[in-house]
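To start, I am sharing the structure in question, which I have written as structure tokens.
A protein chain is absent from this complex, but the other protein chains hold their places.
Note that the chains are named A and B in the order they appear, and that numbering of residues resets to 1 at the start of each chain.
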Amino acid sequence: MSIEAVEKVKARFPEAIEAAHSQAGDDTVRVHRDSWLEVLGFLRKPLGFDLFVDLTAVDYLDREEELPRFEVVVHLRNMATGKRIRVKSRLPESDPSIQSLSLLWKGANWFERECHEMYGILFKDSPDLRHLLLYPEFEGHPLRKDYPIDKRQPRIPLLASEERRFSRPADETPHGHDPRFQEKP
Amino acid sequence: MTVDSSKDLHTDYIEVMMGPSHPAMHGITQIKLYLDGETIISADVEPGYLHRGFEKECEDHRWNQIVPYTDRLNYVSPLINNVAYVMAVEKLCGIKPTPRCEYLRVILSEMNRLTDHLTCVGAAVMELGAFSGFLYFVKARELYYDLMESVTGARVTYAWTRVGGMRWDIPEGFEAQSYAATKETRRILKEIDGLFTKNRLFLDRVVDVGVISREDAISYGITGPFLRSTGVAYDVRKAHPYSAYNEFTFEIPVGENGDCYDRYKVRMAEMEQSMRIIEQALGKLPGGPVNVEDPRFIYPPKQAVYTTIEGMINHFRLVYDDVHPPKGEAYGYAEGGNGELGFYVVSDGGNKPVKCRVRPPCFPIVAAFGKILEGHMVADIVPIYGSVNMIGGEMDR
Partner (left out) sequence: MGLETKLQSIPAIASKVEFFINWARKWSLFQYPFVTACCGMEFMSTACSHYDIARFGAEFPRFTPRQADFLLVVGTISHKQAPILRRVYEQMCAPKWVVAFGACACTGGFYDNYATVQGTDKVIPVDVYIPGCPPRPEMVLDGLMKLQDLIQKEKLDEHLTHPKYKPMMP
């Protein structure tokens, strides 16, 4: 496990680390977003975490009241020693922006482009934040929890309607639209 | 007397859209090319034409209902996706599958690795013009589709694993059919080796084409045969052995130059190693149950469901409410056909995930692909893209 990596980061940046845990054997450390670039730069060069595994974000809408809404998660691996680490940072809904990692790892750019269009997280100083998986006319950020799953945005006028005929919001009865089970007002 | 006409002729760069619907695009990806004659000045790859909203669907479905969605990620090796997803959830729950289940997962994963490499190299040589080579590869692939059909009932998309085990055990006659299949595959691979490995036409198209350096590959996050062709011997099955991989002997083939020919050789060698693993695993397959005996995750036997009240309630709970992993997060990973396939799952204790992220192995490779193309000719796009093995379901999700 990379406990010693976490210890070295704590020694170098004592005020940046907010929390750390090793649930299920994955070493995780949560940093403050202002020291995002320094901590990750330290992990890359002196500590040798050079394989950029993944960058993603999680939307904790209404789940963890005491912490900000979005969390950016980065997974790294040290090719020489085989150790892995997960670095996270919380971003508030009012200002979801964080430094871009494209100068440290070349692969970070495409992961950040996808994260930006799916969650609306702004990566400052990124060389390229265009859309990647969605089209330019798409409005909104679909992986946010308040974007409904069946909201359609067709790109061309369609020949027939795409409305879900069997959609059931959570508070409707499981019996759906069967008239025998409707409540009389 | 020579005439230098380059100063008189007006030259310009051409912008060509190698559009989404194209025979060499392995599905649908668009490459915007800026060309100077035939040489590529810059290439801008635009994926996303197969974005189907996998992560949004995951947040709307229960943990075991996500397994069919994972099939359609890397659809040339679907069982590896099933296994990697279920491993991530089992890591979060802290349960360990039975030894027989681990062995069966290894055997079926290696068969899917064979179908992955056969499809990849087959499609690559077809696009280079050798259509009959493709027919040989698909003939070998049919053997494994028949094997998978005898176990799971489906040829391409299986939805075979569950949290805590698998759907059911292998049938009678599976071992004999597998040994026959590996023998036939070795014969077909020998024929293919004779067709391509020293073929001057093939070598001229693929040697020293699409070279990537070791440092660039690691910085992009590339893993799998693409990284192994540059000389880095990183394979998740050896570096972080999961399932039952530490009980088998196999090698990791490694290339030297990082060009398309090395990737072809790495894939051909990996197929031989996969067959070795299958034969070793079948030789020492342990007996016992396939599913772990934990009522929180696995259905009770039907006898108990129909005769005892506890069995009936247990069954009802699992069907209606599915499993409830503890609150937290986990990252489970396996070696997919293209590299490290990881699933990052976040749970809040409920029966639906908060987040189920798949780390696609071909995503960073295609991110680097645009950079690799610079300086090559248009005709080189075909062998390089063939060796990238872009699977649309996995890259666009």
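Operating definition for what follows: a contact is a pair of C-beta atoms (placed from the backbone, for glycine too) under 8 Å apart; a residue touches a chain by one contact, two chains touch by 3 or more.
Being a predicted model, the structure only gives us computed values, none of them experimental.
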Missing-chain contact, candidates B:63, B:134, B:234 or B:297, resolves to B:134
Specify the residue from the set B:34, B:145, B:179 or B:299 that touches the hidden chain.
B:145
Subunit B residues touching the chain left out here are 19-23, 27-28, 48-53, 56-57, 68-69, 71-72, 75-76, 119, 123, 134-135, 138-139, 141-142, 145, 155-157, 392-393
List every residue of subunit A that touches the chain not included in the displayed model.
134-135, 142, 147, 149-156, 158-160, 162, 164
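Just so we're on the same page, only the chains that are shown with their structure count from here on.
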Just the number, please: Cα centre separation of subunit A and subunit B in whole Å.
24
Subunit A partner, complex, touching residues on subunit B are 46-48, 51, 53, 55-57, 59-60, 91-92, 94, 216, 218-223, 232, 234, 239-240, 328-331, 340, 342, 344, 346, 348, 354-355, 357, 359, 363-364, 366-368, 396-397
Within their complex, subunit A touches subunit B through residues 23-26, 28, 50-54, 56, 58-60, 63, 73, 75, 79, 82, 84, 86, 105-107, 109-111, 118, 131-135, 142-143, 145, 149
